[in-house]
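Missing here: one protein chain of the complex. Every other protein chain is in place.
Chain nomenclature is as follows: A and B, assigned in order of appearance, with residue numbering initiated at 1 for each chain independently.
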Amino acid sequence: MNVLEIIFYILSAFALICATMVLVSKNPIHSVLWLILVFFAISGHYILLNAQFLAIVNIIVYAGAIMVLFLFVIMLINVNKDSEPKKQLFVKLIGVITGGSFLILFISLIKQALPLVGKTVLLKEGNIGLIHPLGKALFNDYVVPFEISSVLFLSAMVGAVLIGKK
Amino acid sequence: MPIQYYIYFCLALFSLGVVGVLTRRNAIIVFMCIELMLNAVNLILVAFSKMHSGIAAQNGATNTAGIDAQIFVFFIMVVAAAEVSIGLAIIVMMYRNTRSIDINFLNRLKN
Partner (left out) sequence: MGIMKVLVGFIILWPLAGFLFNGLGRNYWSKKVIAYKATGYIVASFIASVFAFLYVQKHGAISVHYFDFINTDTIKIPFDFKVDALSALFLLVITGVGALIHLYSTSYMKEETAPHYARYFSYLNLFIFSMLILVLGDNFVVMFIGWEGVGLCSYLLIGYWFTNGNYNYAAKKAFIMNRIGDLGFLLAIFWLIVKLGSVNYNEVLTATSLAKLSTTDITGITLLLFVGAMGKSAQIPLFTWLPDAMAGPTPVSALIHAATMVTAGIYMITRSNILFSHSEITQNVIAIIGISTALLAATIAIKQNDIKKVLAYSTVSQLGYMFLGLGVGAYSGAVFHVITHAFFKALLFLGAGSVIHAMHHEQDIRKMGGLKSKLPITHLTFLIGCIAIAGVPPFSGFFSKDEILAAAFAKSPIYWVLGVIGAAMTAFYMFRLYTTTFLGNFRGTIDQESHLHESPVAMTLPLILLAVASALAGAIGFPEIMGGHHWLSHQLIPIVGEPHELGLAHSIEWVLMSVSVSIACIALVLAIFIYKKKTDEEPTTLVGKFFYHKWHIDELYNQAIVQPLNRFAGFLKYVIEKKVIDGAVNGTGKMVQYSARKVRLIQNGQVGYYILFMVVGIILLFMIWFNDTKILFFFNKLTKN
């Protein structure tokens, strides 16, 4: 058990606990905050895998922009603990069971999978997560999707404005 | 770090997201759980990319195997951002029309 593994376990546990709190919280603002913590944990995983660019981008985009947007909307709609719609216990139970069986199913599938036996993940090393190779690949092989994503953003902006108009 | 550990972890996150979508009635919370799912997927993609990179390094050559996954993650984030903006706009619209963000209220698809 070296340090990396310990860090992996800690980060994983942290992420799972925060995700569970997202589900369980009554107050939506609390859920948002817990989700931000989850994103931090994920970024931690990214750093562990030496995907530095993605770690930073995760923080900036997800935790920084998207979650802030969520907060804005929540505050706009003025949701608080009282106006949280009630949910029947039966439906919650069904949901949990379904999700649980989903998890179990896939775990069993992965356990059976032969090609995955013995493969390990390169931690802390490798330079494919660094900005330089990433940028090179992005602008050489994937330049078209890159440009089109800008068009995507444009359309998203237009759509959002259009939908939001009175 | 065997790849299975990462897969298990991401599956757990993903299924938590699924449970959240099925269980919660607040539209915004549901949306957030979708984001959670997307993040889990991102993580597993990066893990796989490192796996392939590790295998390639073992077999020699310093080629950039597995970088495609990270590019993919990049684009997933792009799409997620766009989708969030639109989704939230819709939710705001929904609130304006029905004064509620309960997903059970939207049952126009009935019968």
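Quick note on the criterion: a residue touches a chain if its C-beta (ideal position, glycine included) is under 8 Å from a C-beta of that chain, and two chains touch if they have at least 3 such contacts.
Keep in mind it's a predicted model, so treat the numbers as computed, not measured.
Across A:10, A:109, A:130 or A:162, the single residue that touches the chain missing here is A:109.
Only one residue from A:28, A:44 or A:95 touches the chain missing from this view: A:95. Chain A meets the missing chain through residues 91, 94-95, 98-99, 101-102, 105-106, 109, 112.
Residues 18, 21-22, 25, 103-104, 106-111 of chain B touch the missing chain (whole complex, contact as defined above).
By definition in this document, only the chains that are shown with their structure count from here on.
If you average the Cα atoms of chain A and of chain B, the two centres end up 6 Å apart. The touching residues of chain B, counted against chain A in their complex, run 1-9, 11-13, 15-20, 22-26, 28-29, 31-33, 35-36, 39, 42-43, 46-47, 49-51, 53-55, 57, 64-68, 70-71, 73-75, 77-86, 88-93, 95-96, 100-102, 104.
The touching residues of chain A, counted against chain B in their complex, run 4-5, 8, 12, 15-16, 19-20, 22-23, 28, 31-32, 35, 38-39, 42, 45-46, 49-51, 53-54, 57-58, 61-62, 65-66, 69-70, 73-74, 76-77, 79, 84-87, 91-92, 94-96, 98-100, 102-103, 106-107, 110-111, 116, 118-123, 125-126, 128-129, 133-134, 137-138, 141-142, 145, 149, 152-153, 155-157, 159-160, 163-164, 166.
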